[in-house]
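Only a single protein chain was left out; the remaining protein chains are all shown in position.
All chains are identified by letter, namely A, B and C, in their written order; residue positions are counted from 1 within each chain.
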Amino acid sequence: MVKEIERAGIPVVHMCTVVPISLTVGANRIVPTVAIPHPLGNPALSHEEEHDLRKKLVGRALKALETPVDGQTVFEE
Amino acid sequence: MGIIKITDIQFAAESKVEGSVLYVNRDELKAHILEDETLASCELDIAKPGESVRITPVKDVIEPRVKVSGEGGVFPGWMAKVKTVGSGRTNVLKGAAVVTTGKIVGFQEGIIDMCGEGAKYSPFSQLNNLVLCVEPVEGTLQHAYEKAVRLAGLKAATYLGKLAKDIEAEEVRTYETPTITEGIKLYPDLPRVGYVLMLQSQGLLHDTYVYGVDAKQSLTTMLYPTETMDGAIISGNCVSACDKNTTYHHLNNPVIEDLYARHGKDLNFVGVIITNENVYLADKERSSDWSAKLCEYLGLDGAIISQEGFGNPDTDLIMNCKKIEAKGVKTVIITDEYAGQDGASQSLADADIAANACVTGGNANTVIHLPKMDKVIGHIEYVDKIAGGWSGSLQEDGSIVAELQVITGATNEMGFNTFSAR
Amino acid sequence: MIKVVHYINQFYAGKGGEEMANIPPEKVKGFVGPGMAFNAAFKGEAEIVATVFCGDSYFNENKEAIDTVIAMIKEEQPDIVICGPAFNAGRYGVACGTVASEVKAQLGIPTLTGMYDENPGVDMFKSKTIIMKTKDSAAGMRKAVAAMAPVALRMAKGEELGSAAAEGYFPTGIRKGLFEEKRGSARAVDMLLKKLAGEEFETEYPMPQFDRVQPNPAVVDLAHAKVALVTSGGIVPKGNPDHIESSSASHYGKYDIEGVQVLTDKTYETAHGGYDPVYANADPNRVLPVDVMREFEKEGRIGELSHYYYATVGNGTAVASAKKFADTFSKELIADGVQAVILTST
Partner (left out) sequence: MIILTNNPDVAQTFQDRNVLWVDGSYRDVLIEARDMIHQGRRLLTHPLMGSLKPNETPYRSVAVSSEQGDLDMDSLLLIENAIETFDKFAQVTRPDRGVNTPERMLADFRLIDLSLIESALEDR
């Protein structure tokens, strides 16, 4: 799916937990997330902490969209 | 290997091989088998190619063989002492087999049809079969019963094999087993090829034995190819009829035969690596690490990997393939497929791009229609309950609509058959 | 005489190039353009009775085009329909694939098309129709016709085709049983010797493969860009109005979030069956981060959040299956002026 969006000419960032799968399906900009059942959250945290975590991750995804890449790139911390 | 061709099998007053006919004294053999106190009864029957006969549920198929010269005896650890076999001469009753049946559990599987559609798929439909139906004494537990049926088959095959001990075979096949260093000197320019033989080893009805030892307790190790021809490996596996390796398959391992056929000409056949298929994942990791290590240690250029069974062995297969390829050894894998009745589903439970050379024994979910047979040896009512059958598989007219998985040996993963899929 | 209908695009119909890509479907008697070569290759066994053509853009942008084309074909009661070949032309490939698979499915008539292996139509339609392998441009027309015509004749006669490799079509992914000449072990030895010698060999079971796409350039001015959210995590409005299936979904949902500041457990939920849904149902922003995207929008970090988000159910390991509809909604994203996408997966 990520590939078809990219192929259509729209820059796309893939936020996902299982980075190897993301690499396999051909994503070029990848931001690793927390866990499969809650990629952009963590029920163990307080509501505020969880919100900050999500904002940090999505912020990283926006940064990835602004970053030129040659090939598959994983945007870790 | 002395080949004695058998074209017919008959019950007679005296057990003997005369010309190409195998005569069997039914009572004598029966008494021999019933020495085992676990068994209450034993029925012997004969099924020949072309007859309207169905055998089910099949547990194992075994070829009668006897050691004429050389160390040890056939089926070491069971019917002979645990001596290393594989040298000297062995006589084979080619064209004959012992087929064991017995309802160990309530969902036993395996059909051999001696004619019709089903006969196209099972190699055992082409053999003169002596069929054993053995029943245990009341209260025998499944583990004990499985062992009793297994031993009954080996006993019968050994009994028949011995009839050929003093016969001078017309055709003799010779298999060369140089040591590793000799092999290098003999064929310095030929690619060094090994065979990784995966053995099912998971528990009751899922086991394989090597020199009497349960394969799941063994580390990956090596055999001379000829050891398998004397029964070093026997099957205790009777689940997944189409893709289990019977003892007959181990005795006549097609990969070993076909590697020998090219040995010294196109390749240098270095040896057989046997490895298991355990349930515990760490075991799978260890066993496949060891197969890869042995391939590297032997300095192989290439290896053929064969599989046994359905589902989790796909994981062992892919692990073996990946790790052996990672050592720079080129591989070809042999497997079969469960691609659904329409052939449209994903075939394997595991896959990897390293497995770029694959031979397949066909789609086990293929639906086949087996006509009614005049005679059934064993228990037909099981057909509705075996793998590949479903409620209603057994039609009112006695014919059977089921998946190919019901046929013993149909999609063998050693590449025994010509059946395949694309 | 076998009756053939031929489907082609505006270019091969001689109407013109891109400037004529908007013409609606038309039908003419007999052959047009490449149909002449086909007719010759049939050697009197078959004849093109009619040619249907349509502009590629028109076909891809008008949902009713396919129905019109099918109706035109149905009137002729052909024994076989040949589409293209489309070589490496993407939209033409999709049109040929759509016509071929829909004719086969709806009319039960055998169909055949031809494409180059990088044509997106190959992956989309190879399991639904026979697609012969061709070169990447019309320079390969003669060869393509020579390969396609005899196969078409045999299909029209109801003959079974041989394996994909033997016949030269893309493997359909449907496994067919056959008896080989040699047994499996001998085939394995042959294959290994070829592999060792560095020669070409053909595996009997190709492992699933994945291709790559070049990354697009970075977004230069995110502060003025329109960003859309897409998720394969199955977040849908509460009640799952489009009945997105819990696994291997056959369609996707497009949902308006204009004015929605935050997703709550009262308004949204997950339809995904591939993970424990407790956490996503309690707070759907954990999968589809609408809340923080709104904040970024207010802060001017992004220009705006697109009014629509798209949701599918993709099992992590089977993401590839989602490509069919991703193709479709990617076009809508472009039409909506979306300049960047955040795709979230579980």
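Worth pointing out:
FYI, a contact is a pair of C-beta atoms (placed from the backbone, for glycine too) under 8 Å apart; a residue touches a chain by one contact, two chains touch by 3 or more.
Keep in mind the model is a prediction, meaning the values are calculated, not measured.
Every visible chain touched by the undisplayed chain in the complete complex is listed here: A, B, C.
Although one chain is not drawn, the whole complex shows that of B:100, B:200 or B:363 it is B:200 that touches it. Touch with the chain omitted from the figure is made, among B:197, B:210 or B:239, by B:239. Among B:216, B:249, B:262 or B:422, only B:216 touches the chain left out of the display. Listed for chain B, the residues touching the missing chain in the whole complex are 105-107, 142-143, 200, 202-206, 216, 237, 239-240, 244, 278-284, 309-312, 315, 338, 340-341, 345-346, 349-350, 365, 384-385, 387, 390-391, 403, 405.
For chain A, the list of residues touching the undisplayed chain reads 17-18, 20, 35-37. Within chain C, the residues in touch with the undisplayed chain are 247, 274-276, 315-318.
What we mean here is this: only the chains that are shown with their structure count from here on.
For the pair chain B and chain C, the distance between C-alpha centroids works out to 44 Å.
Averaged C-alpha coordinates put the centre of chain A at 50 Å from the centre of chain B.
By the touch criterion stated above, chain A contacts chain C in their complex at residues 1-18, 21-22, 24-29, 33, 36-41, 43, 50-51, 54-55, 57-59, 61-62, 65-73.
Note for the complex: chain B touches chain C at residues 120, 191, 193, 254-255, 257-259, 261-262, 266-267, 301-304, 306, 330-332, 334-335, 337, 339, 342-344, 346-348, 351-353, 355-363, 366, 404, 412, 414-422.
Only residues 120, 210-220, 222, 227, 230, 232-233, 275-280, 282-283, 285-287, 289, 291-293, 295-296, 301-302, 312, 314, 316-317, 319-320, 322-323, 326-327, 330-331, 333-334, 338-346 of chain C touch chain A when the two sit together in their complex.
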